[in-house]
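Note that one protein chain of the assembly has been removed; the remaining protein chains are unaltered in position.
== chain A ==
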Amino acid sequence: MQLELSPEDAEFRDRVREVFTTKVPQEIRDTVLEGRHLTRDQIVESQRALNAEGLAVPHWPVEWGGQDWTDLQRHLWHEEMQRAGVPIPLAFNASMIGPVLAQFGTEEQKQRFLPPTANLDIWWSQGFSEPDAGSDLASLRTAAVRDGDDWVVNGQKTWTTLGQYGDWIFTLVRTDPEVKKQAGISMLLIDMTTPGVEVRPIELIDGGHEVNEVWFSDVRVPGDLLVGEPGGGWTIAKFLLGNERVGVAPVGATKRALATLKTTAGDLMDDPLVRARVAELENELLALELTALRVVAHSSDGAPHPASSVLKLRGTVLQQAVSELALDLAGPASLAARAEDDSPQEGWARRTAPTYLNLRKASIYGGSNEIQRQIISRTILGL
């Protein structure tokens, strides 16, 4: 048992901190730290800056731009990034399709897609959920039918985050309706400029345009864009969803948000009840951060740690709790959410209601918190 980082890890932390604070433009980092919306260009610029330093996809295989780091180092990388206000590399690219192609893709697919995926020259979207396939993903119905060497895709995906920016979309489609539902699913990569692909925005309760429906009408996809084997999609999906043991909970970003709130709260920090709420949240975030460290420090084989569900569950709840506190501190000023830019209300206060509403998503996506409880009770407790 030892709390301190080893000299090598401490040096590592200082080095990545240095890169994050010097190579990523201040304007982008301020945007993140103040909780404002990033533009597509800012996200791309930031990821390219990281990629140039070898820090965009460290968890990939070394031959494709990864770093031979320990899980603890990856954790430090992830935390320092959030602390510095650096946007996390686009998850669809860096955490999802990249590792999938590195593991399951053909050599040709790797050559073609991995370098531009790391550099965000290709913006990937995720086509998994459907109107009738949410937590029960295996019930998906979007169909791909063989036609010569090609697949012809028909159906609808939904909740496609930032799909309006997408160049390509990785999809789960049903290639065999005759077999057990999990066994009939395959992964197809689809160029979103292909005729028959249509992206329709979904307006959310926060007023933002973050997610979309993606419709496929007789979309013709070349056969070499199927990943792995036909019918292997469920295995790939499980790999993808269980791939991350680092960064499951947004600890650094939530800590940052709470620290910023203490400053913006001003005189309200004299209120003993406010101080108590902040202190309680800080303590819960500390417990979460330490648990994340325990998970990464115990890993050796790279397999998902069951306690990842603890991190997801509590991490999202705390993320939401901080947004609730922010909204309470903003008070009447939060009504000016959609006021003009010259509103006399402060910007942070005007963002609190949309942020609070937006973050309700956190306990739903990536395996809802009820799914996490199911995993804990079954996998860990054996119930």
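The definition used in the following text is that a residue touches a chain if its C-beta (ideal position, glycine included) is under 8 Å from a C-beta of that chain, and two chains touch if they have at least 3 such contacts; residues count from 1.
Following the convention adopted for this analysis, contacts and distances are computed from a predicted model.
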From "ABC transporter ATP-binding protein", "TusE/DsrC/DsvC family sulfur relay protein", "DsrE/DsrF/DrsH-like family protein" or "Acyl-CoA/acyl-ACP dehydrogenase", the hidden chain's UniProt protein name
"Acyl-CoA/acyl-ACP dehydrogenase"
Contacting the left-out chain: of A:88, A:101 or A:313, that is A:313
Sole contact to the chain not displayed, among A:52, A:179, A:202 or A:287
A:287
Can you say which of A:4, A:107, A:149 or A:178 touches the chain missing from this structure?
A:4
Mind pulling the chain A residues that touch the left-out chain?
1-6, 9, 72, 255-256, 259, 262, 269, 272, 275-276, 278-280, 282-291, 293-294, 297-298, 307, 310, 313-314, 370, 372-374, 376-378, 380-383
